[in-house]
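Missing here: one protein chain of the complex. Every other protein chain is in place.
Which chain is which? They are A, B and C, in the order written, and residues in each are numbered from 1.
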Amino acid sequence: MTGNSIGDSFKVTSFGESHGKCIGVVVDGCPAGLKLSEEMIQRELDRRKPVQEIFSTSRSEEDRVEILSGVFNGYTTGAPICMVIWNKEFDSTSYERIKFVPRPGHADYTAYIKYGGFNDYRGGGRFSGRITAGFVMAGAVAKRILKLLNIEVLAYTLEIGGIRMKQMDLNEIREHVEKSPVRCPDLEASEKILEMIENVKIEGDSLGGVIECLALNVPAGLGMPVFDTLEGDISKALYAIPAVKGVEFGRGFNVAKLRGSENNDQYTIEDGKVVTITNNSGGILGGISSGMPILCRVAIKPPSSISKEQYSIDLVKMEKRTLVVEGKHDVCIVPRAVPVVESMVAIVLADHAMKAGIVPKVVKDVIE
Amino acid sequence: MTGNSIGDSFKVTSFGESHGKCIGVVVDGCPAGLKLSEEMIQRELDRRKPVQEIFSTSRSEEDRVEILSGVFNGYTTGAPICMVIWNKEFDSTSYERIKFVPRPGHADYTAYIKYGGFNDYRGGGRFSGRITAGFVMAGAVAKRILKLLNIEVLAYTLEIGGIRMKQMDLNEIREHVEKSPVRCPDLEASEKILEMIENVKIEGDSLGGVIECLALNVPAGLGMPVFDTLEGDISKALYAIPAVKGVEFGRGFNVAKLRGSENNDQYTIEDGKVVTITNNSGGILGGISSGMPILCRVAIKPPSSISKEQYSIDLVKMEKRTLVVEGKHDVCIVPRAVPVVESMVAIVLADHAMKAGIVPKVVKDVIE
Amino acid sequence: MTGNSIGDSFKVTSFGESHGKCIGVVVDGCPAGLKLSEEMIQRELDRRKPVQEIFSTSRSEEDRVEILSGVFNGYTTGAPICMVIWNKEFDSTSYERIKFVPRPGHADYTAYIKYGGFNDYRGGGRFSGRITAGFVMAGAVAKRILKLLNIEVLAYTLEIGGIRMKQMDLNEIREHVEKSPVRCPDLEASEKILEMIENVKIEGDSLGGVIECLALNVPAGLGMPVFDTLEGDISKALYAIPAVKGVEFGRGFNVAKLRGSENNDQYTIEDGKVVTITNNSGGILGGISSGMPILCRVAIKPPSSISKEQYSIDLVKMEKRTLVVEGKHDVCIVPRAVPVVESMVAIVLADHAMKAGIVPKVVKDVIE
Partner (left out) sequence: MTGNSIGDSFKVTSFGESHGKCIGVVVDGCPAGLKLSEEMIQRELDRRKPVQEIFSTSRSEEDRVEILSGVFNGYTTGAPICMVIWNKEFDSTSYERIKFVPRPGHADYTAYIKYGGFNDYRGGGRFSGRITAGFVMAGAVAKRILKLLNIEVLAYTLEIGGIRMKQMDLNEIREHVEKSPVRCPDLEASEKILEMIENVKIEGDSLGGVIECLALNVPAGLGMPVFDTLEGDISKALYAIPAVKGVEFGRGFNVAKLRGSENNDQYTIEDGKVVTITNNSGGILGGISSGMPILCRVAIKPPSSISKEQYSIDLVKMEKRTLVVEGKHDVCIVPRAVPVVESMVAIVLADHAMKAGIVPKVVKDVIE
């Protein structure tokens, strides 16, 4: 209940600050015998990089993971795995100037109130998007566990700035997603999004979007009703990503307009297996996985840091003032958030898989 | 991690089954000295009743709460509060007939898989909407705690079957909501919804909708980032309500279409207090309450029990078959879910208020 | 963190008061498919009865368990199991008279301070030994789970009032323990203890003792270092029994006087299995079970309710006064505490067995 840990059987504890010494994470509960290396983690971490110089900060983050504990001779030991990224020296002077002037949309004001002004405000401190690098490191471990179960987590950009991808089948999506600099598998839409990003960058403004995430081959039976439902735990995990403002499953908010006869997923048998003809539920019934693909969508708000002048206040003088947030800003973080969404979903599924007893406590890992 | 408890400092443990002996709840962590009676709980519980004969089951549920522990001489003692509703005898024969035939949209199939067929399937067992009566009992206690802090939680029907209420101000909403049999404060929309419900009832089908929920006077500073965010915990709690498929805060999924300059809530000072000019964030920044009203919306799917024939399978014979779900069904549970949504939000806020240390451990309760 | 729940994967939540409506417990996390009946629970509960009229309260407690949820057709469903004992009407008038005069040795004073006087003081309320009836109900479920693994938990009176049982082998202990009205398998010592109890009863005083508890056939590998050690979790569980003031494992406090060469348990191979030649560690190394019998001892203080005059104070008048605790008192609760100690150890072992993944989530229970 101290806020910086998530998961019961696969527990992730986050620490570190944007402009502090490091961003780190402790993963406790990982089975012993899992093959794990810094390279494996790094591969995931690299996906969180700003995708193209064009629409991102020019700050080139060469984040390198270092494993501090829990791995021995290339395998997990069953002990807690601590991983860190050492921060480069950041210039925090611009933050000093506005430390009593909360940036609209950011957590500056709420953090100031909650921590009485003692919080590390440089670069947003604990509230920086940079914290999600830790989530990705933990997510990389979770994905290794899911791989043992043949579970795949796949996210992609569904929509940015109102431009939405067309309906595509799974194989197409999988094939195209990493070809798009904005991780939108519909390459035509991807082009349009890039163009929009460029324009909005010039305006000094920013763009939101929607990420869709699939989890495939999740066996039926994961989830712990009535409170630790799969939807509930996935949602909660996703809200740890700073920009998330909505999460929905299956048909999501559209269910409000459907009749029961349209929304119910009717059963049939396919290849001797029970399946549903549709998957409006997003693979979850009663908080428990049904064996159908888990499907969720995540609303990502436009980055709060924009170059336009905004109204704010001075918290010490209690005076109104205006503010222009300095520096180069991400116009849109949706593409970078894609691997973070995957990570959060993977962390929850790994936790639930372990709780369901389908992950061995000692793994004989042979997957590469 | 066993699934049936929620909350850290204000912990709710649910038990009971739809057609078992009772529906119950244990509330642990409630401060001592809070005035509490069965009448107070009952008042909330009565709000969960089917609102009008017209669109609901004719099964008249006279659910009476009994407090089994934790209250002495009219005040809470600091000990766990166990509350139950004793179930009437239900006729479960129709459930016996289909115990191996999962009803589409219900949790029958996932429960069968997870519990190996040992689950109590009568009336949906643990997965029945009836379980939420326990949430309302716990929510009534939570609301008492929030009242000490002057916090009000107010939910209402925003939309049913595509009919959406007009924009209204807070006072109007508060005044009209309980006048509408479907808890839609826009009484014109309410009329149309009633009509639609009647029609859909004749068709033997069902209707979904959206509930909006406000929490007013929540002080800035509640929420425990990075994982136990207010959005995350509220979402998770809401997904315990069987029919929820989406949760969003503030502008929610609409943020995807907004620019940063439109979405950022800029600051100003009003009556010597820091406020934001807009409240697109829904009163939460960085997972922490900002002092502005907390605003969320919840997508409620149409009830799965419909009178139309549907495809299903026989899990024992592994054969396809059709199924007509017998009995009288709720056409739309949105109005009944309104107090349940309020309860879940109240439970989370009470928990966070206690974690934030703003609720005394011993209350001198004088509020009526 | 609200205090009334214990266990992670097998979670026990206690509620109820000594003179309230009931004593109850919710067991969450029990696998589905376990055969369970009120008779099975009752059998354990009966062992907690005052053993002989001679040394106990004359209050004849006919505690009958009622299962309220979680069991269907004679098997657990995977849903939380709520069990209660309905209290008889107790005469609480003597407690009314001394409600501001804390009884020495009882929790009256600390409860008064903690709960601001709102606690139910009748019969000790939550702090009564009667609360342990709930532990025994939960322990009975835990023992069912352990039986699947062939684990046996066996406790007995090692010492009362300074009279200690002789060294005996396991079979003798198992055979004789229930023959002794004070649960001391050394029947000669048992006789002497009975005599002493009779004498101390006449004096209006009370007696303490030591309970020894064995857990047999516990497989190597249970326990979650570094904090959730088997010793740590067993100790913590045992301190929930009101009278416990010390817990030790294996040689316990005697290790202080041993050399390493005497205390180390050296290894050998027996019937192809790794065993230790001695078992000074009490079957636990590094917080993890070694496969040798787990052995702990529990110090039980003499009951605080005695007929002798004692010094106390009036908390309202803040005046010194004397007090004679009225009513008939247990001279010694050690024999009654034996099944409670077994229950707490069983609860912890069931929890750890489930965490270790060696209990199936769905049991095909055939044991009688």
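The definition used in the following text is that a contact is a pair of C-beta atoms (placed from the backbone, for glycine too) under 8 Å apart; a residue touches a chain by one contact, two chains touch by 3 or more.
These numbers come from a predicted model, not from an experiment.
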item	value
Among A:17, A:186 or A:212, the residue in touch with the chain that has been omitted	A:17
Selected residue (touches chain absent from view) among C:117, C:139 or C:302	C:302
Candidates C:75, C:127 or C:156 - the one touching the absent chain	C:127
Absent-chain interface as seen on chain B, which is shown	1, 8-9, 355-357, 360-361
For chain A, the residues touching the chain missing from this view	1-5, 7-11, 13-17, 20-22, 24, 26, 28-29, 32-33, 68-70, 72, 75-82, 84, 114-116, 118-120, 125-126, 361-362
Touch residues of chain C, complete complex, unshown partner	1-6, 8-9, 14, 102, 104-107, 109-111, 113-114, 126-127, 131, 159-162, 200, 205-210, 220-221, 223-229, 231-233, 235-240, 242, 244-269, 272, 274, 276-277, 281-282, 284-291, 297, 299-306, 308, 310-313, 315, 318-320, 355
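Just so we're on the same page, only the chains that are shown with their structure count from here on.
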item	value
Interface residue overlap between copies chain A and chain B, same or different (over half shared)	same
Rigid-body rotation angle, chain C and chain B, from Cα fit (steps of 5°)	180
Between chain A and chain C, centroid-to-centroid distance (C-alpha), Å	46
Between chain B and chain C, centroid-to-centroid distance (C-alpha), Å	39
Chain B residues counted as touching two or more neighbouring chains	1-5, 8-9, 14, 114, 126
